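The structure appears below as structure tokens.
As you look at this complex, bear in mind that one protein chain is not there, while each of the others sits in place.
Showing subunit A:
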Amino acid sequence: MGNVIGIGAAPKRKEDQRFLTGRGNYVSDIKRPGMTAGVFVRSPHGHAVLRGIDKSAALASPGVIAVLTGDDVADDGLGSLPCGWGITDAKGVPMKEPPFPMLAQDKVRFVGDMVAFVIAETPEQANAGAELLKIDYEVLSSVVGVLEAVRPDAPQLFDDVPNNICCDWELGDKAAVETAFKKAAHVAKLSLVNNRLIGNPMEPRAAIAEYEPGTDRFTLWTTSQFPHVVRFLMGALVLNIPQHKLRVVAPDVGGGFGVKQFHYGEEAVITWAAKRVMRPVKWVASRSEGYVSDRHGRDHVTEAELALDETGKFLAFRVNTLANMGGYLSTFGPNIPTNLYGPLLGGVYTTPAIYCNVKVVFTNTVPVDAYRGAGRPEATFVLERIVDVAASEMGIDRVELRRRNMIPKEAYPYQTPVLVQYDSGDPMGCLDGALVAADVKNFGVRKAASASKGKFRGLGYSTYVEACGLAPSRFAGRLGARGGLYESATVRVHPTGQVTVMIGTHNHGQGHETTFAQIVSDKLGVAFENVDIVFGDTDRVQFGMGTYGSRSLVVGGAALSKATDKVIVKGKKIAAHLLEASEADIQFEAGKFSVAGTDRIKTFEEIAGAAYVPHDYPLEVLEPGLEEQAYYDPVNFTYPGGCHIAEVEVDPETGTVTLVNYTAVDDVGTVINPMIVEGQLHGGIVQGVGQALFENAVYDEGSGQLLSGSLMDYCMPRADHLPMMKVATHSTLCTHTPMGVKGCGEVGTIGSPAAVINAVVDALSHLGVTHVDMPATPNRIWRLLQNASLPVAAE
């Protein structure tokens, strides 16, 4: 008999047993009898008319079984890849929503756009066949940047999308903001670029599909963060497969970060192809293929203005952004730079008036969609940067300016002017904690030590809040969501008292098998090792919206908590019968049902046994069995946040920025497993540091070629780029989630870019530098120092 390991404990992760011993089961590990291999032929051009495809040589190549193209998709009457969100402009006009065919028809719109699928006996034969396809392109000029794309003479991606603008979206009270700006004592202005990112999960995407003619059923194994959503979108909207005839399995998945939370054309093509060739079809992306087909993230160009009174109180905030959508609308695409961006512009401050305009723009680049943080890092970056700009222009200390505008702990719940209402928080507490943890007091000593080596040292703050736990369905529906965002869990108690949980979220590295088991162990008093978590299979799990937006614990965990409560309620009824007491007198604690005030007890195992062997059981009023299910739809988002402090050292000779210290004090609500929370914060911070200092997806204007298309050219953060981080929590409890949890999956990525860049600007401020765009590469820093045309310290 193992032990109860409950909420707040830090057991080693259950799933690591298989991961660390090489026993994981990833899509590319799966082999099916008679399996064929497929490769996608992708457009080498950013923008071209597709004049024709000659398949004959490819079909004659040894081992080639079939070649599928856009014409075959059209002949079979298949649907376009759906967008899960429909946003509208200020006048209520819906966004432009051009079709996104799973294999290109008439035109290709980005390098990597899928043109054909070649199926052969082996991957080598499929590749050889693919090389023999003759594709006739009429190359057009590409437009890749948002500023260029909205110019009147820019290449047009779609005939019916003038100026490539998908939607001209806005939020907030424009007039109130204008009035406030007129009264301002000071207006801080900032133009910035939020750099385009590529997620790079460790495991590239992959899929296998199989069709069983005997039952007319399809199975798709795919590297997905949300198998039920893939089943719905692909089955109902693309391939016309009834839901009960389609099983989608997302087994072990090696990291997602958002990249795997979309329904991709590859999944649909492979599933469709499996029936056409009547054999299982497998595709595994190469890393290079991932670069030009995994959805990218961020990519904004923004102008922001902050109005302040003479004491530094924020009066109003105005933000105009151009957001890159890439060549088509991906599953969540238009939602990210709008609904997940504008509502975050209030930050932790009492700014009374906010207005945000976002032009969502098509370009000849990979579709852009959610990437860890999704919209919220972009909002935090604009806000936390401009606060620093305002502080320096007004000569007010950066920390002091933040304090003057922060929402006090007592003011929660706090309604912002941009839709969201924060339920709880203590930004000042996080700030105070971080100031101590980062030893800000002695920063001057460290700065002087750096200076004596010819280095510039800087400190940067980011006091931020985010909205996660996606999402309250009704609220999301009003904003344009075309689906619900609840979660479900089933708690199946076996006759012997062990527990299997079926949950609709998906674990791809976050440690859910551990965290969720702790919740059940805690609540039911069942040993930790006697709880297993099942996810990622539409045949085994009732339903689910998957994992993204820091929702798994907040929404899935809440469903699990509710289902567990239902088990206890039913257990009490059974116990009341067995103990011949009234149900109201039954107490449940530490795995035991007892009659209040007596020593009469039934263990959890005894109750489970009685439920499945109902000889002495109230069958007239109670069904046998002990299995409960709950769906949970959150009443609000959750609002984790905190204070991050970055400390950097800049080598003026080479322009190299070194992150020397990093401190984060975050409010994530109740902590179920502190080790896992710490790991999530570490990983999240590293991804934010990556954006700030290293990562950049660069396209060539005109040709539309991705210039940073491999790990040799796209710089991922590495262990030696990072200091040991100081990470702590300062939690207030969420008032509306069952356990007070807020989520911690994205906070690190949301808070960190601004902290790092603020530190870099601080290090260079004595040279007149007021802003640095991301990533702060050595070349970029050196260029800034050149332009500052100030003498650079000799070594």
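We adopt the following convention: a contact is a pair of C-beta atoms (placed from the backbone, for glycine too) under 8 Å apart; a residue touches a chain by one contact, two chains touch by 3 or more; residues count from 1.
Please note the rule applied: contacts and distances are computed from a predicted model.
The complex includes a chain that is not drawn, and of the options "Cytochrome P450", "Iron-sulfur cluster-binding protein", "2-oxoacid:ferredoxin oxidoreductase subunit beta" or "Carbon-monoxide dehydrogenase medium subunit" the UniProt name matching it is "Carbon-monoxide dehydrogenase medium subunit". Among the residues A:16, A:124, A:400 or A:539, only A:124 touches the chain that is left out of the figure.
Here the missing chain is touched by one residue of A:49, A:601 or A:711, and it is A:711. The set of subunit A residues touching the chain not shown comprises 124, 127-128, 131, 288, 653-655, 694, 696, 698, 707-708, 711-716, 777-779, 782-783, 794-795.
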